[in-house]
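First, the structure itself, so that you have it in front of you.
All protein chains of the complex are present and in place, except for one that has been dropped.
For chain A:
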Amino acid sequence: MERVVVVGASAAGSTTAQTLRREGFAGAITVIGDEPHLPYDRPPLSKQVLLGSWPAERTSFGPSTTYAEQGIDLRLGSRAAGLDLSRRVVELATGEEVGWDHLVVATGVQPLRLREGHHLDGVHVLRTLDDAVALRKSLADASAVVVVGAGFLGSETTAAARQLGCEVTLVDLAPAPMAVQLGAELGWMVAELHAAHGVRVLGGSGVTRLLGESAVEGVELADGSVVKADAVLVAVGSRPATDWLEASGLPCRDGVLCEEAPAGVHAAGDVARWTSARFGVSLRLEHRFNATEQAVCAARRIAGQEIAFDPVPYFWTDQYDARIQVYGVVPPDARLVVVQGDPSARKFLAHYVSGGRVSAVLGWNMPRELRSERALLTAI
């Protein structure tokens, strides 16, 4: 009997396993996940879970019976420690080996940390459900919060903390929040959004260290100033969780290189790097929708379908009442052109133009209208 082993039990891992069954795969499916929880969804962690509008359990993808009914062997609290490509086994931290005919690497990413200070009470990173529950608890008691890093997680957490009544300072090396992901011009609009909600936004600011004895008391910035804090989120990016693959010889360079993987080895989700024919660039996307699309593709290929993977990436962020959605890829040199609506009214559509063509479309509180703009990208 053919055996599929999926390493990683989050969105990409669970979707791969369930899609295999939908596609009629009759072999054995094992999903290995290092967290103790049943597979759950991460986007609500920095939104509804922090706000407390959803109980943590609501992020679950379903009860354990669902997996049992589908004949999916879900091994939770189980960490993959190594991979042997010649013998086709995954080595678990316990020493146990799990054999496979098809392997799907879906181990995601790990949050980066500051060089020091993470031992202090009140200092958090945000990746897992446990992280979110701990941060929520910290925010409930906090008066002054500093968020280090203004990407998706940092900006969304800032909005949640502000809505919970905390004083919030958002600090980033980049000139404006989300500028790295969405360009400086859009970043200024995000900065204004946060400022309008009473957030102190400090762009172009490095953090030198976290201050405190046993609990965090402040954040020291590169200019020597100190921002008082009794809760700190460090959201300074992440790196692919490929440590366990280091000795295996599986080609990795900031992610698993999908095209260079040997036959029978696939990758999906945040950990996977591939070449986008449509956009002519190497991509590794830490976006929720990409996890689904890649997982579905991996499962269908394992099930014997010969399909290409060349999607139009999609991602979104929710901050206060702003829902910002993007289709496509935003190159660093792209120009933002507003095509409908009005940024000052916080309701508009824009194109990212690079090299004379539209490479991404963005909607700010215009979801329905944005969908039609996507057609500009499928023609590429």
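Here is the rule we use: a contact is a pair of C-beta atoms (placed from the backbone, for glycine too) under 8 Å apart; a residue touches a chain by one contact, two chains touch by 3 or more; residues count from 1.
One rule holds in what follows: contacts and distances are computed from a predicted model.
Colleague: With one chain of the assembly withheld, which option in "Anaerobic sulfite reductase subunit C", "Branched-chain amino acid ABC transporter permease", "Ferredoxin" or "FAD:protein FMN transferase" matches that chain's UniProt protein name?
Modeller: "Ferredoxin"
Colleague: Touching the hidden chain in the complete assembly: which of A:Thr169, A:Thr292, A:Gln319 or A:Ser359 does that?
Modeller: That would be A:Thr292, which touches the missing chain.
Colleague: Please identify which residue in A:Asp41, A:Asp84 or A:Glu185 touches the non-displayed chain.
Modeller: The single option touching the absent chain is A:Asp41.
Colleague: Name every residue on chain A in touch with the hidden partner chain.
Modeller: Within chain A, the residues touching the omitted chain are 15, 19, 22, 41, 43, 61, 288-289, 292-293, 296, 314, 316, 318, 323, 325, 367-368, 370-371, 374.
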